[in-house]
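Take a look at the structure below.
One protein chain is absent from this view; the other protein chains keep their places.
A and B label the chains in the order they appear, each numbered from 1.
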Amino acid sequence: MLTFTLRRLLLAIPTLFVISLVIFLLVDLAPGSPMSEIPLTVPPDVRRKMIEALGADQPVFVRYVLWLRQFFWVEPATLFDGWFGTNWAGGEQRILSWQSRAPVFTIIGQRIPQTLTVIGTAYLVGILIALPIGIYSAYRQYSLFDQLGTLFAMIGFSVPTFFSGTLIIIIFAVTLGWFPTKYDTNLHVTDWASFVKQLQQMAMPVMTLGLANAAVISRYMRSSMLDNMGMDYVRTARAKGMSERVVVLKHVLRNSMIPVVTVIALGIPSIFGGAIITENLFGVNGIGAALIGAIHASDLPMVQTLAFIFAVLIVSFNLIADVLYGLLDPRIRYD
Amino acid sequence: MKLKTALLGAACALSFAPAAFADRGTDGEVKFTFPQAVSIMNPFLSSGTKDVYAASLVLEPLAGFDADGVIIPKLVTEIPTLENGGISADLTSITWKLLPDLKWSDGSPVTADDAVFTAAYCMDPAGGCAQLSKFDGVAKVEAVDASTVKVTFTGPKPNPYTAFVGALSPILQKAQFAACQGAAAPTCTDPNNMPIGTGPFKVTGFTVNDTVTLAMNENYRDPAKPAFASAVIKGGGDAEGSARAVMETGEFDYAWNTQIPPDSQASMTAAGKGEFVVAFGTLVERIEMNMTDPDPALPEGERATAKHPHPILSDIKVRTALSKAIDRQILSDVGYGAGGKPTCNVVPAPDAWASDNTGCIAQDMEGAKKLLDEAGWVPGADGIREKDGKKLHILYQSTVNPIRQDFQALVKDWWTELGVDVELKAIDPSVFFGGDAGSPDTFQKFYADVEMYANNSDGTDPETYLSQYQCVNAPSPENQWQGENMNRYCDPAYDAKVKVLTTTVDVAERQKIAKELNDMVTKDSMTVIPLVHRGTLSAHSNTLGGVKINAWDSEMWNVADWFRVK
Partner (left out) sequence: MFDAATAPLVQVDGLKMYFPIYSGILRRHTGNVKAVDGVSFDIQAGETLGLVGESGCGKSTVGRALLRLYEPTAGAVVIEGEDIAKLTPEALRRKRPTMQMVFQDPQASLNPRMTLADIISEPLIEHTNWNADRRLERVYELMDAVGLNRRFANRFPHEFSGGQRQRIGIARALALNPKFIVCDEPIAALDVSIQAQVVNLLEDLQEKLGLTYLFISHDLSMVRHIADRVAVMYLGRIAELSPRDALFAKPLHPYAEALLSAVNEPDPSLARRPRIILKGDVPSPARPPKGCNFSTRCPKAFARCHEEKPELQEVEPGRHVACFLYASQTGSTGTLEAKEHIQQGEYK
């Protein structure tokens, strides 16, 4: 297992380099320029000077090498300096957002907490709803509960979040007035009252995303349970005279969880990626909102850095999912 | 009309209720929401309106504009004029006198040096200053004494109210930005996000593209203001969500830029929690005619250049007919509701500068058909007009935008009725406005017969704006397709009149010339077909008092006067 992990990690390095180059070229070749955000009242020569000041007029190769250096040397060094008070970075230029002129990693640092809180909670809530629904739906296949579960999953799958989110806003914020429509990122939980406030402002985005997440995972859970429910070893367990609870929760569930855990692990990078639409809708202003904002403004350093971080996360969680699979399923050995 | 009455009502309530004004910091918090979040608080490094408006709560210019576009003093004792001697007789310099005892929010005094530094900061060639045009023609800025700033121009400057005037050109604190000049400008994250200013508020917290938190400035020059102890600007989402947060849920007091469909405007107003206000600046949605031939058969470098006049649109009768066939009132109602009104001018406001040209408002389909008949374009077998065996075919491009696509569809219907074969094209705005000389789809290259977008004049004086239509400003391969004269309109008489305008001092005379120039490109030549005069729709809560919508400066120009209605 260890050699397998190490080999995969080594293999990931060239993969990520290629990915970074591809992302850089794609982002660069994508139509649009930071100029398009500048109002028409700004004369052309001023525009040109603004672009020059950003360094956006440099050849793509130069910018790529600079970005690599900044990402792999300056940023880690700056982080290290921040922790230990050293001066490895030597005041070198960090990756700056073209849009806000602030260091990209500072922005990411500001945004990670609300993304993890909101999107992470939504993911957790989704899983917690999905597992029982999936298990019971499979156990009572074609029952009324299963039909309702299927309907729920279909709604979660097919209704886009901008629609379900707006609906939730109209019901819970406009009509009932229970929850705020704009997430307050400056709210710090210090006491019970602020904790309640935090729960209130998380409620609607978590509902919106939780529904979508639960829909996906409950289907995986259900089909995995169904796959295992008909297996001979389940019959064996029944023949042994085990109670239904043991049969379902121990024998069937534990085996059914293997693919589901993998799916859940593979979904984790999307938590870090944020939820572009939901974050925008509720003003959560996490990573997803940062990405879409940067794309709109053709903020290349921001888009490039975020896209690459997602790539790293996806590659890592693929590896983690593989390792988990090996740990959970004794039949699988990576030697 | 309704809106105007509402505004007047609000203004009256304000003047008759001085008791409503509280002491400084007694009205709690005022909450803003912007559909685009604030990226930076330094207007010199951003041209985004969201950033400029947010910064206007903190940074102030020497003088600003009121709701009617009239210049008003902010940090100075009075507006310099020829009469009071503030402007030199030869129009080459302007001298500003700072208010006595003016303090930055950190308590240090504001001096003329700060203004001198600000000019140097923006005019530094390595700084990439977004407001460089405000310092156009500035030869030098000097501190005559600690409270006197003198701006000297390279030549006579009939409109000297550019540098240090309006929200786009505020004064920075020299002490804070001294190390941020030139190439270092973008790297000064802290000063850029939390500038020290003279405005009614100071920044206490800033998260990029998310939230700005502000507290009242203890050192603000009026001891009774601001009424609010703190302010917060929450950004992100969309116009609909921002409007809802003010008009339906009442979570926020003021939402800037809530341009939503007319029917949503009505239903949100019905909730009774707030009202929409419109700032009509100079933004005009228009169709520009290409005076040159964009035929793809022409060699690259000659295509869409003055070498080849447009085979169809060079005829003014065709251009006029196309304009006559359009019903601008319908476009305005469908697209913008209260946020728009039909117009025939490229300079639609301020009133003193706008031509009384309204001839285009009424649709005249028959007149348009007659014109085309006269021009020799007669309907063919398929209903499409032809002349000399050539079909009347028009490629009509614009950006990807739901309202623009509605407009394209409507205009296509009218033109089809006229017997014109219309082909529509929608281009991603970041490409269309991106200015990439390598792309065929930029609005400058104009590889189409007509194109639609919106443009505006910066500030009240349209001199720069109107001068864009000079021959020399036509984009061409020679200038890497840069330039603002998209139509390649070229009339020596127009160029001559622009020259006169640049040297005319008398405001009434300037206004007369501007109107003539406006008419030359619109009703006289039909080169530009203005469609809708667009305003900025904003929303404010019924509990927020003192709002006076302003199109000529920041919408929060008088935020110090805002108060909580009790």
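Criterion: contacts are C-beta pairs under 8 Å (C-beta built on N, C-alpha and C of every residue); 3 or more make two chains touch, one makes a residue touch a chain.
Here the structure is a predicted model, which is why all the values come from computation and not from measurement.
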Omitted chain - touching chains that are shown: A
Contacting the left-out chain in the complete assembly, out of A:V246, A:V261, A:I292 or A:I320: A:V246
Selected residue (touches chain absent from view) among A:P14, A:G85 or A:P330: A:P330
Selected from A:L124, A:V174, A:M231 or A:V261 as touching the chain missing from the view: A:M231
Touching residues (missing chain, whole complex) on chain A: 142, 231-233, 235-244, 246, 251, 254-255, 328-331
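Just so we're on the same page, only the chains that are shown with their structure count from here on.
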Inter-centroid spacing, chain B versus chain A (mean Cα positions, whole Å): 38
Of all residues in chain A, those that touch chain B in their complex: 31-33, 35-44, 46-54, 93, 96-97, 99-103, 106-107, 110-111, 169, 173-174, 177, 180-182, 184-186, 279-283, 285, 289-290, 293, 296-298
For the chain B and chain A complex, residues of the former touching the latter: 33, 36-37, 39-40, 45, 47-49, 125-130, 132-133, 183, 185-187, 189, 192-193, 205, 207-211, 213, 232, 234-238, 241, 244-245, 248-249, 251-252, 271, 428-436, 439, 455-458, 464-465, 482-484
